[in-house]
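As you look at this complex, bear in mind that one protein chain is not there, while each of the others sits in place.
Showing subunit A:
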Amino acid sequence: MPASRLAASSGSSMRSWAIKIVLLGLVDALAVFAMFVLFMQESWIVFGVTLAVTIVINWIYLRPGGLPAKYLAPGLLFLAVFQIFVVVYSGYIAFTNYGDGRNGTKADAIENIQLTSLSRVADSPTYRLQVLEQNGSYSFLVTDPDGDVLVGNPDQPLTEVTNAEIDGTGKAISLDGYTTLSFADLLNNQRAITSLSVPFSDDPADGALRTPDGSNAYVYESALEYDEASDTFTDATGLVYRDGGEGAYVNDDGRELIPGWTINVGFDNFVTAFSNDDIRGPLISVTIWTFAFAILSVATTFILGLFLAIVFNKPGMKGKKVYRLIMILPYAFPAFLSGLVWLGLFNQDFGFINQVIFGGAAIPWLTDPWLAKASVLIVNLWLGFPYMFLICTGALQSIPEELTEAATVDGARPWAVFRLIKFPLLLVSVAPLLISSFAFNFNNFNIIYMLTGGGPRDINAGVDAGATDILITLVYKVAFGEGTGRDYGLASAFAILIFIIVATVSIISFRQTKALEELN
């Protein structure tokens, strides 16, 4: 660390002071830059927060004294933003309908509906078009029927330009600062270009230009007309879409316009989770399996680990070191890879286990609901027993030999010595680790997702839930899954459920282990 080397030389206080000023200056420069950007974007709340945080940081580091804050501030800042704020924000999202097609404000939605429901205006004039590129985004350079030249892109409405280069037919073909797209470029980016719509003005009702072929553009207008006074959309056939109070415009038949917008839905997500039969059923079975998975994972790994610890806790046994080294290999192997490796081993048609060990049998290890559960537990046993083996060995060796000797002298048989003396002592010392192992497995996303992806899927469920899904994989699939739409609100409601369960379990376990009392 350069700071330490500098500080060690003479005149250290001046130098460390200089280092402090330089570092603080860098932080302030970054903050000023951030505030400048925020000011330009008119994000006043974030601007205010950034300003306040910057002032506090400067105050902490410039004032004399207040040493603890100087050491705690950097970590706390990250903790506050990316852990505590994130938790609070999850709580907020759980009470909204945030999700696919519902992730903006109502004004954004109105503008978006007008832009996306464009259809070509019949008998409208043809604009001759040249597609330009600048910094990776496309612009339209159009020559209108009167010969005027306009340029614009989806974010920047059309404006007239005079310095464009015109070819022999009167069509504008290039403009300073832009690259003209060749015919090949047009073909390669056909999809992106045909999806562009360049508005005439900031008001989406004025219509926009679109191109079906890259060389001619036509006037498109929204097929849905927005009426501000009554806050309704009317389509070409006269159907009226109203704000139904659910974050979207709906017509009398219940058809919604996409996109909608984010609104607070109160406890709707929680109510849906617990009352909608298509979701409640899977949610309950997923929750049960989550507990079963976490408890069975801890139990199986602990039992095997303890058994091995006893077996190898034999004085004078040869080769103990070799056994120990090989047995911790699964623990050293990256966890995410283990799931994928076993995915291959368990493959029904070509995997080693079916093909070689079971002589070509087609055992559905990962596709039968119960076998998939067993497979997940087997893989987690493979991953987890070395850890339990290590901690149990440590705990066994720390039990004083005198206890065993005294019991043996008193006539206790080895099994009684273990059951009545060693095991209770061992349990006292490993209990906190078993609890944290439970908490870890409760959210052991990687093993489930890598091995089975939560499947086999329950086709009757209203959410994408399968036989081996645990709560955290369900959250991930509801929020980011492919196939079903993203529902951030419902996913966050599930996440809050996990929070509550984990908090309850940890409060109980803290009480049990009395960890809190030992704080000083």
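The rule we apply is simple: a residue touches a chain if its C-beta (ideal position, glycine included) is under 8 Å from a C-beta of that chain, and two chains touch if they have at least 3 such contacts; residues count from 1.
Everything that follows uses one rule, which is that contacts and distances are computed from a predicted model.
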Omitted chain, identified by the protein name its UniProt record gives, among "Penicillin acylase family protein", "Cytochrome bc1 complex Rieske iron-sulfur subunit", "Carbohydrate ABC transporter membrane protein 2 (CUT1 family)" or "YdbS-like PH domain-containing protein": "Carbohydrate ABC transporter membrane protein 2 (CUT1 family)"
Selected residue (touches chain absent from view) among A:67, A:107 or A:229: A:67
Given A:229, A:332, A:409 or A:459, the one touching the chain that is not displayed: A:332
Hidden-chain contact residue, picked from the options A:22, A:37 or A:420: A:37
Hidden partner chain, residues of subunit A it touches: 1, 3-4, 7-8, 12-13, 16, 34, 37-38, 41, 43, 46, 67-68, 71-72, 74-76, 78-79, 81-87, 89-90, 93, 98, 301, 308, 311-312, 314-317, 319, 323, 325-338, 340-345, 347, 349-352, 355-356, 382-384, 386-388, 390-395, 397-398, 401, 428-430, 432-433, 436-437, 439-441, 443, 445-446, 449-450, 453, 472, 475-476, 479-480, 488, 491-492, 495, 498-499, 502-503, 506, 510, 513, 515-516, 518-519
